[in-house]
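Take a look at the structure below.
For this view, one protein chain was removed and the others were kept in their places.
Moving on, here comes chain A:
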Amino acid sequence: MQPNHPTVDLTGIAASIFDGLLYGNGDAVIGINPATDNVAQSVKLMRMLDEVIRKYKIPTQSCVLTHVTNTLEAIEQGAPVDLVFQSIGGTEATNRGFGFGLAELAEARDAALSLKRGSVGNNVMYFETGQGSSLSADAHHGLDQQTCEARAYAVARQFKPLLVNTVVGFIGPEYLFDGKEIIRAGLEDHFCGKLLGVPMGCDVCYTNHAEADQNDMDNLLTLLGVAGCNFVMGIPGSDDIMLNYQTTSFHDALYARRALGLKPAPEFDEWLTRMEIVRDGDSHRLA
């Protein structure tokens, strides 16, 4: 669940979280993109998410999608960090363009592990990727987009992530021109993620300067669901009002569950029943 808000207004963010939970979304992570790279802002968001998750005993984890060096600072300030975020790429030069090296990722992972917040396992990293990031940073060394992307999963795997998310259509038409190319890339990424054994999910998405629409996203969501994708995004009405792109909605997750016979994570499913958000233990029957 990605309850973003363009000015990081806590009331607005709370409203989107409320909407998402009542639509049965958020079992993988509740993650927010802050509007700026301000450390204090990120810490406030981390605290807010922690309070909500603890108050309602939601079996999920939080993440504030800020630069790895900011998260490190936040941990040093005592912020409740469940997951360390970073956008990663498949060449050293790409990651230098993102402003980090592997040593920083290792340091941040150690710092997050030291908080001992995880209930199960030691998976404290959340990575985002996407075909074209190396080319856009002129850091691809002549390699094709898919090869660079697969190499990014190798970077991810080294740090035992909880989630790796290919934000497939976010980069724009210069790299994936239309709905068809986005669909193909989403499936390629899913396939490479499976081969490399990383917990891949997909931000099934497009921007308004690409030749794509919501019908293409319905197609890719269904294809990925059939192919055993680990997670997708949930945003109110598909419209991310902070990042200005469209991804899958809370409603879409319900559709995928119903059409493909899928369920939320078991502990989250139980929570939905206990909170009387769904009825009769049937996770698409909203109360």
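Definition applied: contacts are C-beta pairs under 8 Å (C-beta built on N, C-alpha and C of every residue); 3 or more make two chains touch, one makes a residue touch a chain; residues count from 1.
What we mean here is this: contacts and distances are computed from a predicted model.
A single chain of the complex does not appear, and UniProt lists its protein name as "Ethanolamine ammonia-lyase small subunit", one of "PTS system, fructose-specific IIB component", "ABC transporter permease", "Acyl carrier protein" or "Ethanolamine ammonia-lyase small subunit". Screening A:Asp110, A:Asp239 or A:Glu267 against the full complex identifies A:Asp239 as the residue touching the chain left out. For the chain left out of this panel, the touching residue among A:Thr69, A:Gln158 or A:Asn219 is A:Thr69. Hidden from this view is one chain, which touches chain A at 3-19, 22, 35-41, 44-45, 48, 51-52, 55-56, 67, 69-70, 73, 96-100, 136-137, 172-174, 177, 207-209, 213-214, 235-246, 249, 251, 254-255, 258, 284, 286-287.
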